[in-house]
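The complex is shown incomplete by one protein chain, all other protein chains being positioned as in the whole.
Entry: chain A
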Amino acid sequence: MKSNLQLDARGRLRHLLSLDGLSSDLIIDILDTAEQHDKLLAGPEKKLGTLSGRTVINLFFEPSTRTRTTFELAAKRLSADVLNLQVAASSTSKGETLFDTLKTLEAMQADMFVIRHESSGAAHFFAEHAAPGVAILNAGDGRHAHPTQGLLDLFTIRRYKSLPGEATRDCFSRLSVAIVGDVLHSRVARSGIHGLRILGCQDIRVVAPPTLVPVGIKEMGVSVHHDLEAGLDGVDVVMLLRLQKERMLGAFLPSLGEFHRDYGLTRARLAKLKPEAIVMHPGPINRGVEIEGDVAYGPRSLILQQVSHGIAIRMAVMSLILGRDNGERR
């Protein structure tokens, strides 16, 4: 595994491609840094000079609004210059390869690329071919990884589930977490599983119909459940996944209605959870499919908190990768 691709010789973050291969110390460092940024964001002055003079290019080959926006906001709050490029798949099929695109944009003296692409491995590909000193931040590659989403989920869980004075690893090692929905196609699920496992979570459950559970997922350190009631029994955290509505086409599901009846998080099912259990979702939600609208905005839901934590996490990652040199110079 080329996980060392994302670390420099001293074990510091050079790119962020996947949580797989990162140490718990490094992840906790990111979460702690994000805490500082989050405190700052709560105040009136939201801007830092950490990345002043640096250029961040958001290079999105898949349409995205919310993820791109939070990356953009994070970079701007660190005073970076930000460029958003929404590249349609068609323009790369006109002859310019991904390699050409990377090299062309590198020539514009970019310091960091935030990349989203429909192919698993795209971020690794860019990191392998990026010039020295150019950082790659994976904003989602195929079904493989969405590491900043994984980090913001960990951040959210830690904030709402840790006891006063409790160490991060102690917190995660006593939690039970259920990941519910389309695990097969989900990079969010994979990054979440890696992150939870690295922080010591002992009870990670995947809950979905068998058609949406990838073969061999147990080797990632999870248990598999096809019954929602059993899968949610006694959990502290419910992480719902977005179900793409075209999944009926590949015979993954008979209907959205049947999925909702068997796997949707309804008020009735919420009532059976532990009273202190929390509900998360990476968004955008499908009301009436994986979650009932009332639940999404109910008191147990942290969906909106996840969004704002996303900005702090992305600031933390960017400043740890790019801001280090600035800091050392000061």
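The definition used in the following text is that a contact is a pair of C-beta atoms (placed from the backbone, for glycine too) under 8 Å apart; a residue touches a chain by one contact, two chains touch by 3 or more; residues count from 1.
Following the convention adopted for this analysis, contacts and distances are computed from a predicted model.
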item	value
Per UniProt record, name of the chain withheld from view ["Dihydroorotase", "Oligopeptide/dipeptide ABC transporter ATP-binding protein", "P3 N-terminal domain-containing protein" or "ABC-2 type transport system permease protein"]	"Dihydroorotase"
Chain not shown: contacting residue from A:G43, A:P63, A:G216 or A:P299	A:G216
Which of A:S120, A:Q244 or A:T266 contacts the chain that the document leaves out	A:S120
Per the touch definition above, residue among A:S23, A:S52 or A:T97 touching the missing chain	A:T97
In chain A, positions touching the absent partner	1-3, 5, 20, 97-99, 117, 119-122, 124-125, 129, 141-145, 187, 190, 214-217, 219-220
